[in-house]
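Before any comments, here is the structure.
Every protein chain but one is kept in place in this view of the complex.
Here is chain A:
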């Protein structure tokens, strides 16, 4: 599995997103531009300029028309993917840590930071997937997190719930229409923040990544913890692969906690676990800093990881990956065939 190294950022990566077709990769970093790349060869399609601070998050609509990004300059921006033009800017009192489109890209949510007397909140905006259209200024909904601030959030299937991960290690389920808190469960170690949430393809379950060195697979409907993946290092990101039943976890000792620079010590590896059996299957090395973000190709052909070292590494899976099956899985496959 020979990776393509994307060296377009000058600072630590913050998020990587594949588009729906899996042919484009969008990456954000603490330097102030978003990069778009061709997934198959790593050629850069272009960059999006305009943000005045570190960019924390990015998302692309399913038709690969518009791009949303959230930044430390307290704005959410909407971009025309094709031209690189900034279509709209929403301003907030604090930094935006996460943005996500719902399944049909009619709505966009943003998670704002708790700072300077402002409580952390989740805001919902109406969007139109049209580069010509006038975007609405007003927030449709604001959910204020007064208990523990939300670090990440996302839309469930049917845009029915908003699921948020919190700094205290709990997850919440909100009614996406009214903003009412339906459930809040502590699923990770207390006060070990949840730092990433990524969805399964149909958005019925998601994976959380926490600093408590575990990732958990949770159902969106009743917040039941389905699976737990135990790592030996604090995690920064986790993703679910399509086609094959794996999850990929990324993390590593934070730079300030590493006493030695040896790559072995920092555990800067992407770890593959079997989604259903919770066993660790393998690791992919390469980064020489913690992995800040991992993303799986929605078509199941590869994955990309972004590190504190400023590199994006895009991997295409090879035959061994597709052939790997547990005995019981093969048994089942044969039965169905």
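Quick note on the criterion: contacts are C-beta pairs under 8 Å (C-beta built on N, C-alpha and C of every residue); 3 or more make two chains touch, one makes a residue touch a chain; residues count from 1.
Note that contacts and distances are computed from a predicted model.
Of the candidates "LSM complex subunit LSM3", "RNA helicase", "Eukaryotic translation initiation factor 3 subunit B" or "Protein FMC1 homolog", the chain left out of this view carries the UniProt protein name "Eukaryotic translation initiation factor 3 subunit B".
Only one residue from A:54, A:86 or A:129 touches the chain missing from this view: A:129.
Where chain A meets the missing chain, the touching residues are 20, 41, 62-63, 65, 103-105, 129, 157-158, 160, 202, 204-205, 219, 221, 226, 232, 259-260, 264-265, 276-277, 326-329, 331-332.
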